[in-house]
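After this line comes chain A, so read on.
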Amino acid sequence: MMNAVAAATPAGIVRRGLRAPGRWSLRVGLAGIFAVGALASFAPLVAPYDPTALGLSAALTPPNGAHWFGTDQLGRDIFTRVLYAGRIDLQIGTIGVIIPLIMGVVVGLFAGYYAGWPDALLGRVIDVVTAFPFLVLVLAIVAMLGPGLRNFYIAISLVSWVAYARIVRGESLSVRGRGYILAAKSLGYSDARIMFRHLLPNVIVPALVFGMSDFVLDILAGASLGFFGLGVQPPTAEWGVMIAEGRNFIITAPWVVIFPGVAIIVTSFFVSLVGDSVSDIVRRVRA
Partner candidate 1 sequence: MIRYIAGRLLLILPVLFGVSIVAFMLIRLIPGNPAVAILGERATPELIARVENQLGLNLPFWQQYLHFLGNARHGDFGASFYYGQDAWTLTFERIPITLTLIAYAATIGLVIAVPFATLAAVRRETVVDHAIRLAFTATIGIPSFWLGIVLALLLSVKVRLFALGGAGAGGFDTLWHLTLPALTIALHISPILVRALRSSLIEVMDSDYVTTGLAMGLRPVTLLVSYLLRNGLTPFISVLGLNVGWLIGGTIIIEQVFGIPGVGSLLITSILTRDYSIVQFVTLVLAFLVILVNLLTDLAYAVLDPRVSFQ
Partner candidate 2 sequence: MPKDALRVEALTVAFQGGRPVVRGVSFEIGPSEAFGLVGESGSGKSLTCRAILRLLPRGATAGGRVTYGNRSLLDLDNAAMQALRGSTIAMIFQDPMTALNPVLRVGDAIAQVISSHEGVGTRAARARALAMMERVGIRDAARRAAAYPHEFSGGMRQRIHIAMALAARPTLLLADEPTTALDVIVQAEILRLLEDLRREQGMSLLLVSHDFRVVAGLCDRVGVMYAGELVEVGPTRTILQQPEHPYTVGLMNSLPEAVAGERLRAIPGAPPDPHRLPRGCAFAPRCALAIDACGAAPIALSEVSAGHASRCIRTDRVDELRRGLAVASSPGA
């Protein structure tokens, strides 16, 4: 029994994942994320052009040898901009997950560990926040605070933490009666120590799995806001912004819109692959 319990920790999952035969989707996903991440991170080294360099004489040229993804209406190289935009969007996904995750996990741990009124209160808060469609609440908060990446992060954090709190709270509630928790209590360990050293590793995995699909959600939300001019502001390259900018030229120069969209699809696909694989592994470990 102890083995089954220990294996549901992140370390246990990693061990299981690496051993699992034929998990091609996990490997493809990880390879893809690595590739996208590398391209984006090393954009300045990889990209052939400056993302803001105008070249009006070569505006709206289709993909060719000099410009792999063509150029936009201001003559900027789309391939370069897609790579640079990747840095922003990957950052959106990462920060959009990390901050709510930390907030939500801590709150969820407290509520699940102490149960009683903290848990009841959290339950009500979760009910209220989740009654709002995610995008609607994010949009409303950004509307009030003003457009821009920083306000976007604030809005995401205020809304997303709830999902993590709900997951961790549920897990904590069911685990708090287990042997090793009671044993730790009887040994006189402090509540904080039990929560973070004993409870946390065993409840955090579902939250991490959710984090992967949340990553995709955040990129889509960021791109949507960018598309409407409420997120990252032009001329900064962001995939949603690029799609908005290229929209007017879609009939004559569809590549301006196509490539940023494909970038979102491909990135999300790889992350989803990893998320699904890990979730499968977790399910099998717990069975």
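The rule is simple: a contact is a pair of C-beta atoms (placed from the backbone, for glycine too) under 8 Å apart; a residue touches a chain by one contact, two chains touch by 3 or more; residues count from 1.
Quick note on selection: all candidates are chains of the complex that A comes from, given by their letters.
Just so we're clear, the structure is a prediction, and the values are computed from it rather than from any experiment.
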{"item": "Touch-positive candidate for chain A in this complex, from 1 or 2", "value": "1"}
{"item": "Sites on chain A touched by candidate 1 in the complex", "value": "124-125, 127-137, 139-146, 213, 216, 220, 223-224, 227-230, 240, 243, 247, 250-251, 254, 257-258, 260-261, 264-269, 271-273, 276"}
